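Working notes, structure below.
For this depiction, one protein chain was excluded, whereas all remaining protein chains were kept in their positions.
Just so it is clear, A, B, C, D and E label the chains in written order, and each chain counts residues from 1 on its own.
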Amino acid sequence: MKLIIAAIKPFKLEEVREALTAIGVRGMMVTEIKGFGSQSGHTEIYRGAEYAVNFVPKVKLEIVVSAAMADQVVETIQTTAKTDKIGDGKIFVLDVNQAVRVRTGETNDDAL
Amino acid sequence: MKLIIAAIKPFKLEEVREALTAIGVRGMMVTEIKGFGSQSGHTEIYRGAEYAVNFVPKVKLEIVVSAAMADQVVETIQTTAKTDKIGDGKIFVLDVNQAVRVRTGETNDDAL
Amino acid sequence: MKLIIAAIKPFKLEEVREALTAIGVRGMMVTEIKGFGSQSGHTEIYRGAEYAVNFVPKVKLEIVVSAAMADQVVETIQTTAKTDKIGDGKIFVLDVNQAVRVRTGETNDDAL
Amino acid sequence: MHFRKFIPAGAALTAAILLPALGYAQEAAEAAAEAVPAGGPDEQTAYILTSVLFLVGGFLVFWMAAGFAMLEAGLVRSKNVAMQLTKNIALFSLASIFYYLVGYNLMYPLGDWAIEGYFSALFPAVAVLEGVGIDAAGADDIAYASTASDYFFQLMFCATTASIVSGTLAERIKLWPFLIFTIILTAFIYPLQASWKWGGGFLDEMGFLDFAGSTVVHSVGGWAALVGALFLGPRLGKYKDGRVIPMPGSNLALATLGTFILWLGWFGFNGGSQLAMGTIGDVTDVSRIFANTNAAAAGGGLTALVLTQLLYKKPDLTMVLNGCLAGLVSITAEPLTPTLGWATIIGMIGGVIVVFGVPFLDKLKIDDAVGAIPVHLMAGIWGTFIVPLTNPDGSYVTQIISILIVAAFVIVASAIVWFILKLVMGLRVDAETEIAGLDMAELGMEAYPEFSKG
Amino acid sequence: MHFRKFIPAGAALTAAILLPALGYAQEAAEAAAEAVPAGGPDEQTAYILTSVLFLVGGFLVFWMAAGFAMLEAGLVRSKNVAMQLTKNIALFSLASIFYYLVGYNLMYPLGDWAIEGYFSALFPAVAVLEGVGIDAAGADDIAYASTASDYFFQLMFCATTASIVSGTLAERIKLWPFLIFTIILTAFIYPLQASWKWGGGFLDEMGFLDFAGSTVVHSVGGWAALVGALFLGPRLGKYKDGRVIPMPGSNLALATLGTFILWLGWFGFNGGSQLAMGTIGDVTDVSRIFANTNAAAAGGGLTALVLTQLLYKKPDLTMVLNGCLAGLVSITAEPLTPTLGWATIIGMIGGVIVVFGVPFLDKLKIDDAVGAIPVHLMAGIWGTFIVPLTNPDGSYVTQIISILIVAAFVIVASAIVWFILKLVMGLRVDAETEIAGLDMAELGMEAYPEFSKG
Partner (left out) sequence: MHFRKFIPAGAALTAAILLPALGYAQEAAEAAAEAVPAGGPDEQTAYILTSVLFLVGGFLVFWMAAGFAMLEAGLVRSKNVAMQLTKNIALFSLASIFYYLVGYNLMYPLGDWAIEGYFSALFPAVAVLEGVGIDAAGADDIAYASTASDYFFQLMFCATTASIVSGTLAERIKLWPFLIFTIILTAFIYPLQASWKWGGGFLDEMGFLDFAGSTVVHSVGGWAALVGALFLGPRLGKYKDGRVIPMPGSNLALATLGTFILWLGWFGFNGGSQLAMGTIGDVTDVSRIFANTNAAAAGGGLTALVLTQLLYKKPDLTMVLNGCLAGLVSITAEPLTPTLGWATIIGMIGGVIVVFGVPFLDKLKIDDAVGAIPVHLMAGIWGTFIVPLTNPDGSYVTQIISILIVAAFVIVASAIVWFILKLVMGLRVDAETEIAGLDMAELGMEAYPEFSKG
């Protein structure tokens, strides 16, 4: 199995979720994060003092899928989250040795 | 070493933490997440407009333990977080190459 | 490529980010987490009732870098986040099979 | 004290008998009633000034409804905030309607008792105001104030009683049973017992003194809340293997705002209860009440601050907030006669009551989500009891007896209502709803939908 | 009603003609104007008491500005909260300055019309108050109240009108075009049409009745908001392939606080509009207005609670809040003549209007971020229309005609302004800004910078 980690723009979350559901992803974990990257770094002024905004709000998706599905998921995220503007985000893929469904104790692919 | 990622129901956090401490887990990272899964999807009405609640609040645990301990940790989480109701969550296990304790620079198992 | 996960003290974030930028890290994901570890466990009183504060606020960094850079990144974090006080945090390193830049579709090292 | 002065011929005798029992504030009452004092405002100007007292006092007490809403919203967990807000605004609306339909006339028989001194005729049921553009002849009671101003002021006291209940039962009671209880409370329970004192009923004849309602308002709300808490049981996980599990309030800034709002509103609550502002004596008394009310609140808050620092090594903001309120409740039974010094001390003891009362309730496994019982019930009893210390017209025995009578009535009455509600529709949300929070489950919306909860 | 009573010789005749048309409140007006009633307060005392009514009423209406700010801040998404707060405090400041520079004298020709009954001279432009330490002789109108107190009170109504607009257009309109519109609205649009009724203009002569401004204030704000919403278009993603996408308010505790603040302020809004408190009749009327205003709010809130429960199976807090406000708007055109019962019912229908009005607007794809149009425009029309039900001096036909005249004027006038602004500087932030939120993009700061948003 694979763990797919993706950082995307928050307003794209719903769209990406729908696209993933469409290709059969049945679960994911979503976390609000602060993203740092090439997009970052504009400066603002607060009470007369400049400060650099180094972090931009992003949403992180963590999805575990069977190895077979991984590429399709990555591609789906990439195409859906894309706006061609800087800061669209990144996708990373890691190996997962084991998965368990708490409710049933099912493991691995059955757990997803 | 293994990284154990678990998504559980928020109100189970305290119980799970106690159970893990009992078997000798000495640290973890806890994150509030929005979970998407089979549990999701009931609809609510806000000012007369329907909307689907696709995400349910969950808590994500990330625990790094020695390979030897991994199974016991997984099992403990599974049994403690279980309510037999849909949405109990998932547990995933990944490999970790290296661990460092910032304060001392100790590495790997000593760092945990 | 490697995924470096680090839990550090929140007030160290800015310093660590600067240090990492200095050595050429161009992106990361930052998450507010509740940390549990040896530092935890002081008790407070609320309306006359004692309660244990088991979690302390931490910040989690997730950084994907080329395998070559990994050690340098780990070391930079470790030295910068260090305060020699308990609770300084941990650093973990995992393998990453694949990385994609959403905007361009570039993969792996080009995506970072 | 809330002795409504317009008394139709039929009741003149009664009035004559019981007037002597009314204590200091009666001086004011008389002043207002008697022929205009030399050089003072004429009767009509006095009528206007007293009406103004009721209008200003009334909107200040109205404001307390917002105070309760903010205090409670701040002290519950975020998953129940929207529901707590809903309950607060709904209970005030219901109080406004049912006090109009039934309560006001049940509370002020104005001499027309069905059962002398105990139960007013329920007829005419609805409150009727004076007509539009009246002249002196058209006034219901030229020696008092406009009926509408009195109604407006009294209504707010009724609503306050209901607000007290909502806090204690927060985070677990179903919306509708709670609202039905509110209807019974504001239409019958509160006005009936209030008529015994402020309607000139038997408690008043006994010489019971309760200037602005430590008992008539606050303890009554407190008793109803206590009985409700017993029927309802504690929140899930509040008491676990002998330990008390704190459930920290989600927004202490709101809770503090609520306390300041209540403190402000209390000037109207106590000051307006002078029921007259048309003479030097009355306005001077009202001023004295304002100063004493403030002193008691300060005393209560400071005491809670110092005590929690000493007992727990760290001060507890939520206790300080409760302390201020306990100080206010303590002085409410007699805000006029104490000196500033006594007012401060009376309030301080209110602060002590809260600091010990909150954990005491927890020891009894009675779960009061916001501390309303220590604040309104315990401090209310204290304030009522201590009246004779500064008011020579008071008697400790009479105070105690009256406290007990009111307690007995409210406990029994609300127990019956809670019991029936539990039987018929159930009081409590199911465990899953309680764990998920009432907001999502019962309202389908959250108070803070965007903030990730830690 | 806001008929300003100081009328220079030049206008005495006009006055004489139109006075009969002023409805109930006029009784009060006369009472204040005529020789002091036997035994009542003398003329100077009456002047003082009426001035006090304006000062207290005025600060209560001022407080409504805070209510709008909190309500709107609570109902928008957190990424736009700081901007919404900025708009609210800025619009109030602008209203204060431009009502002073132009509005006040445009609204109160005091008989000096450039075009009789339609357009006052713009000169003298700025508001001028009475001197310092005057005596009876120095008073502009000894039979009324101090000019400064009247100015203070009237100013707050002008600002309220502007506050209504900001909510509807939230989360997408640029700051400066909005503020420029506010200037035109508070300097010209509001005062001009207000002069037609409250300045004794042609609507007043026609016999149009609008005691405290269901039309003159609330509908006017509502029309301006509606036209603005049409020019501006809905928020991105609000309407997607035929579905309405809810955008939940970020802080319902603030929204509830805002509603309580508005409810409180409304006592001053309606009560102060009696414009006199120097006689028994006036103070009794003011009291009646307070009680009725509260009843209508309660009726509106309760109705929204019950209706949403029935329609949607779960009550909707935001609808309850809107319901209370709709009840208040509904009673504003005539808070004096209804009985408490009628006031409650009139408010209840306001509640119904909101529950159906909000989804109705969505069906039309008119995006009103906070429900200001159903609350202020729709309920405002309802309240104005129903005046004759309880006020014999009213005529349904006249009410309808007047509603239409005001509507036509405000729609055209604000359409022109919005059009020009759109042409010249554009009304709407670009898509990226809207998605990121106006706070960061337009202010460079966030309202809640530390809370991670979910």
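Rule of thumb we're sticking to: contacts are C-beta pairs under 8 Å (C-beta built on N, C-alpha and C of every residue); 3 or more make two chains touch, one makes a residue touch a chain.
Everything numeric in this text was worked out from a predicted model, so none of it was measured.
Novice: For the unseen chain, which displayed partners does it touch in the full complex?
Specialist: So, spelled out: the chain left out of view touches A, C, D, E.
Novice: In the complete assembly, which of D:M64, D:A143, D:A162 or D:L305 touches the absent chain?
Specialist: Result: among the candidates, D:L305 touches the missing chain.
Novice: Given the contact definition stated above, which residue among E:I115, E:I134, E:L404 or E:A431 touches the chain not shown here?
Specialist: E:I134
Novice: For the chain left off this view, which of E:G58, E:G213, E:G228 or E:G350 is in contact with it?
Specialist: Spelled out, the listed residue whose C-beta touches the missing chain is E:G58.
Novice: Which parts of chain A face the unshown chain closely enough to count as touching?
Specialist: Its contact residues with the unshown chain are 32, 34, 44-51.
Novice: Using the touch rule from the top, list residues of chain E that touch the missing partner.
Specialist: So the residues of chain E touching the missing chain come out as 41-45, 47-48, 51-52, 54-56, 58-59, 62-63, 65-66, 69-70, 73-74, 81-82, 85-86, 88-90, 92-97, 100, 126-130, 132-136, 138-139, 142, 145-149, 151-152, 155, 175, 251, 254, 257, 442-453.
Novice: Pick out the residues on chain C that sit against the missing chain.
Specialist: So the residues of chain C touching the missing chain come out as 10-11, 32, 44-46, 53, 57.
As a convention for this text, only the chains that are shown with their structure count from here on.
Novice: Considering only mean CA positions as chain centres, point out the chain farthest from chain A.
Specialist: Here the answer is chain D, farthest from chain A.
Novice: Do the two copies chain A and chain B share over half of their interface residue numbers, or under half; same or different?
Specialist: Different, since most residue numbers here occur in only one copy.
Novice: Averaged over CA atoms, how far is the centre of chain A from the centre of chain B? Could you give it in whole Å?
Specialist: 17
Novice: I'd like the Å distance between the centres of chain B and chain E, where a centre is the mean of that chain's Cα atoms.
Specialist: Computed from C-alpha means, the inter-chain centre distance equals 53 Å.
Novice: So the centre of each chain is just the mean of its C-alpha atoms; given that, what is the distance between chain A and chain E in Å?
Specialist: Whole-Å distance between the two chain centres: 47.
Novice: For chain C, jot down the residues that touch at least 2 other chains.
Specialist: 31-32, 34, 94-95
Novice: Which chain E residues sit where two or more other chains touch them?
Specialist: Touching at least two other chains: 248, 312, 314, 316, 318, 452-454.
Novice: What is the complete set of touching chain pairs?
Specialist: Every pair of chains in contact is listed here: A-B, A-C, A-E, B-C, B-D, B-E, C-D, D-E.
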